[in-house]
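Following: one structure in structure tokens, then a few remarks.
With one protein chain removed, the remaining protein chains of the complex are shown where they sit.
Residue numbering begins at 1 within each chain, and the chains themselves are lettered A, B and C in the order written.
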Amino acid sequence: MTRLRPFLLARAGHALTVLVVIVTLVFVLFRLTPGDPFLARSQEHATEEEHAAFRARWGYDRPIAVQYVKWVGNFVSGDFGWSHSAQRPVREVLATAFVNSTLLMIPAFVLGWLGAVALGTWQAFRQGRWLARASETVAIGVLSIPDFVMALAALWVFAFRLRLAPSGGMVDVALHDSLTLAGRTADVVAHLALPALTLAVVVMFAVSRYHRAAVLGVLHEDYVRTARASGAAESDVVRRHVLPNALGPAIAVAGILLPGMFAGGVFVEKVFAWPGMGRTLVDAVLGRDFELVQAIVVVSTVAIALGSALADIVAVTFNPRVQLDT
Amino acid sequence: MTFTRGKPVRYHEFGRPAAILGLVAVFGCVGDSASRGGTLVVSSAGDADVLFPPLTALAQSHEVTDLVFEKLAAIGPDLNTMSDAGWTPRLAQSWSWSRDSMSVTFHLNPRATWHDGTPVRANDVRFAFDLYTDPKVHSSDGRDIAEVTDSVSVSDSLTCTAWFKRAAPERFYTLVGGLVPLPEHILSKVPRDSLLQSPFAHAPVGSGPYKFVKWEPKQRIEIAAADRFYLGQPRVTRVIWTIAPELKTAVQRVFTGEADFIETLTPAEASAPHDGVRPVRLRGNVLGYAVFNMHEDGTNAPHPLFGDRALRRALSMALDRKTLAANIVDTSGRVPYGPFSRSLWSADSTLRQAPFDVDAARRALDSLGWRMGKDSVRYKNGKPLAFSIVTPSSSEIRNRTAVVMQEQWRQVGAKVTAEVLDFTAMGERMRAKKFDIVIMQTFAAPSPSGVRQAWSTSSIGMGGANNPGRYSNPVVDSAIDNALTAPTVTAARAHYRVAYQALLDDAPGIWLWEPAVTAGASTRLDLATLRPDAWWTSIPTWGVTGSAPRGAEAAAKKQ
Amino acid sequence: MTTLLDVQGLRVSFGPRPAVNGVSFAIASGETVALVGESGSGKTTTGYALMRLLGDNALVQGTAVFEGRDLFTLPEAEMRSLRGRRMSIVFQEPATALNPVMRVGDQIAEVARVHGESEKAAREMAVAMLERTGIADPARRARAYPHELSGGMRQRVMIAMALLLKPALVIADEPTSALDVTVQAQILALLGELKRESNTAILFITHDLGVVAQTCSRAMVMRAGEIVESADVETLFSAPSHEYTRELLAAVPRLSP
Partner (left out) sequence: MIAGQAERARRTLGGPAVYAALAVIALFVLVALLAPVIAPHDPFAQPDAATQANLAPSGAHLLGTDRYSRDVLSRLVFGARVSLGIAALAVGIAMTLGTAVGALAGYAGGWTDRLVTRTVDAILSVPRVLVLIFIVAAFPHLSVFGLAIMLGLTGWPAMAKVVRAQVRETAAMDYVLAARALGVRPLGILTRHVLPAAVPQILVAATLAVATVIPLEAGLSFLGLGVRQPTPSWGNMMLDGADFGAHTWWLLVFPGMAIVITVLSINVIGERLREMVDPRVRASR
């Protein structure tokens, strides 16, 4: 993996530049927009003096540059600040939201991605047959349904009409704590089912198109014929020869898609009342929650950089020919 | 057992167990000894802010703190605020007045304890008073308390005396209704400007019928019956608020059987049939009204449109408030009698109001010089009759009100924009007084004195919801002052009547709706009589098994 | 000599026009036979048809009896067990015919593995075979990826794969046309050597009559999907009977006798 080191260093440097630019930009712009956490929280019975006291107490009355330096200092030393919209330490709010989002996004993504690989491979092998063609038409159809529309439909059918799944939230609030570990897991899985499957379907059809094209490209390669000519079974051909060569695009898409889902999941999170990152961000921006917004921006940017770097590393381990482009 | 609560029949209809459900059915009941017998699940739209009574702002938080904390005494069902008549002992077993009635001595219940086991002592009352009235704390209840109360002194561990500043008729209500005794042994060391950041604000220790159990932000708040509550064990042993991000989602949870109670249903939701849920009428105390800005944006000049009383009255007449109320809040369409909630003792149903009369409104506008232009908008001296209505995005009910008003006024030639603002922008605009019309919603406290905050000259500049339109009318001011200092209810009523009528005639606002709120309650609930201003206070007396136990729950019991 | 492969009336069509139109020939064990023709004459299609490597859209008719069984009616599973073990193929382009993301040793070993050898035995066989193809330091080369090898070495790998299990028939589809001349000779020599060791018959598909003269005992000339002439190599070169064969020979002046 020696060829990885310079690549990763260059990548990290690049990501750091982007991080600093974005974080600074957000800090300045957000503080220039009207309002502050106090006004966002208590418009009803507050006086001017209370407002002034609040700004002094939290240092929002000082010049932006001073606030920025102080914030950077605190952040680097691990103090993420206080979230005024949640009335809790930012670290705590962020950790909860992040864990919740991970709980939703990772299973959804893994499920969707594996489904995409399976579907795309199948479609490519059955290229031109009516079932494959029908599935491609379905794919375009599904991709044309915005995720919140799909989520609403799933909610209506499965939670509201059929009562096969809970309508939202993460746990059965009344029963959860009294269940056994297995029961609690099952409870979370049940609450996860609709939002995760909705997202998985979106991921599946989005990724399968790239993967199908990639497999089609590989399928006519000579080495696949070689494998067949040496008597390898079809499953071996797929597993050992087609997939390793065709997974590149699916992995690259994964690196872009997964970090994006943490914020882009906001629509599905809203429909299923899942307390994840997307909702936290919306609440934080609306609540002018300076510190929380900053922390989310940092985490998202880092996650995005990590995601694409990770995708590249995975691609390299799959394919020794890949040129690492910094 | 879980989410099938709402429809046991369907559970069996889908005998081929679907993957999701089957999973929980298999694992969920293993070792599951709990039934939902004594548990009440309340569906809440939005999270609480803090669970610290002096600084709690949202109704969601009050629902929790009112059950976790106990006041010295509780207001009676008639919501009397002029004296202590009808008030029932809570933390205080009894109280006695000094001869000049300028002080009242409370005798605490010796069996009362904080949830950590420490007894409740008179020092806790004095400590709470000091904390509430500390300017560093910025408690709005504290401000009111400080206005009538000078100090609290302690004579022995179970006896304390509150000393009033003046003989305000509502002084007992202001003090006892506002002050929540707090545990000195926990809070004495917390700096007064950092109370919101203390652990106590998220995990309070109270002395009420329920102790705090857990709060998972944006998911749930749970409280459970206190170990030995000195006023008797509640029937509901556990209360859980399941928190949805918005009202529609919260309502859904009751209809799917995931929750037992939701405070508000829209008329459409209430009239649509739902298995296992019944609509429950609450005697509401909510008042919605539109406030005209009397001055030009941020200045002291009269507002170019609403400085004109005749125009305000014409616009009032153009509004079909009955239809509006019926659409927004309540199929019966209750229009307020005046600038007050009918749940108040000062309520008066005999006041003169401008009628709904579109033709009269059109004639009035014509005679004021507002002529209909080609684009169906009225003009006067080349200026259009155009203005905006401001509402906070968090309040669906007010946004919807603005949409209906906008359309009704369009019919008489006014070009109205509805501005839905998030909290921040709203706060900013209210502070700078930059708006034409703002829609306000108050949860009337039992005291009619709220009318002073809303309309008196002295409230101008007090921020936020206090007289946002900067209305000033000496007739109204003096009538309210007289009412507040009147010694008897009858006298106070007469003064309030004068103030109310003056407000109605002058039309600095339009009182839009006063919903008889329809709540949604699971049929497994046996609700007691609900207090009009705070339905949740009676939760300890509710029954939660109901006559129709759910299939899933029955299954859980068999295990 | 016994007949290894007997092809009768082979027709292959992808559409209305047949690509191979009624071809019949036989190959004896250990024999090296050339199938000569221009590109598009149907010779490669014939080879692929015998291996059953054509896609679903190809319509194949006729019989091809190999070791007593008709290749065209065998179930797919049995056909698979023949491929690589009893009959194999060397492709023209070693650069693309090798899987770029698999180490070459693994690719050679895979042939043995899919025919039932253990992972370890297969690996050892692969290294041994690489050594026999004349690659220096075979254990190290086995760990290389195709793109790390030269063209000649890649073709040695292909040949190692094809001959690993000592098949009865190897179809060599223009095995040297992608290589430069010096390497060509080495590869041809290697093929001949390995073939002798295992008594393998070779169907040599090529357009290069020079190669035919060097390696084959018999040649069949194909044109537009049909075999127009079939004779032993001396006869063919000295007295071509068909007009087309004469044209082919004329196009290769350096090989005139």
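Definition applied: a contact is a pair of C-beta atoms (placed from the backbone, for glycine too) under 8 Å apart; a residue touches a chain by one contact, two chains touch by 3 or more.
The structure displayed is predicted, hence computed values, not measured ones.
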Residue of A:T47, A:T102 or A:Q127 touching the missing chain in the full complex: A:Q127
Residue of B:V236, B:V251 or B:A521 touching the missing chain in the full complex: B:V251
Residue among A:S178, A:S300 or A:T317 that touches the chain left out of view: A:S300
Options B:V125, B:V176 or B:L265, residue touching the unrepresented chain: B:L265
Where the unshown chain meets chain A, residue by residue: 14, 18, 21-22, 26, 29-30, 33, 127-128, 133, 136-137, 140-141, 143-149, 152-153, 155-156, 160, 213, 216-217, 256, 259-260, 263-264, 266-267, 270-271, 278, 281-282, 285-286, 293, 300-301, 304-305, 308
Interface residues of chain B (partner: the chain not displayed): 248, 251-252, 255, 265-266, 268-269, 272, 274, 322-324, 326-327, 333, 393, 399-400, 402-404, 406-408, 410, 418-422, 425
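Note that in this section only the chains that are shown with their structure count from here on.
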Mean-CA-position distance for chain C and chain A (Å): 51
Averaged-CA centre spacing for the pair chain C and chain B, given as whole angstrom: 88
Interfacial residue positions of chain A with respect to chain C in the complex: 221-223, 225-233, 236, 240-241, 244-245, 318-321
Residues of chain B defined as touching chain A within the complex: 1-4, 6-7, 10-11, 14, 18-21, 23-24, 26-34, 36, 39, 41, 49-50, 57, 136, 138, 140, 193, 196-197, 201-202, 216-220, 222, 238, 240, 242, 244-245, 249, 252-253, 255-258, 392-393, 422-428, 430-431, 461-466
Chain C residues within the chain A interface of the complex: 51, 53, 80-85, 88-89, 91, 93, 96-102, 107, 110-111, 114-115, 145, 147, 158, 161-162
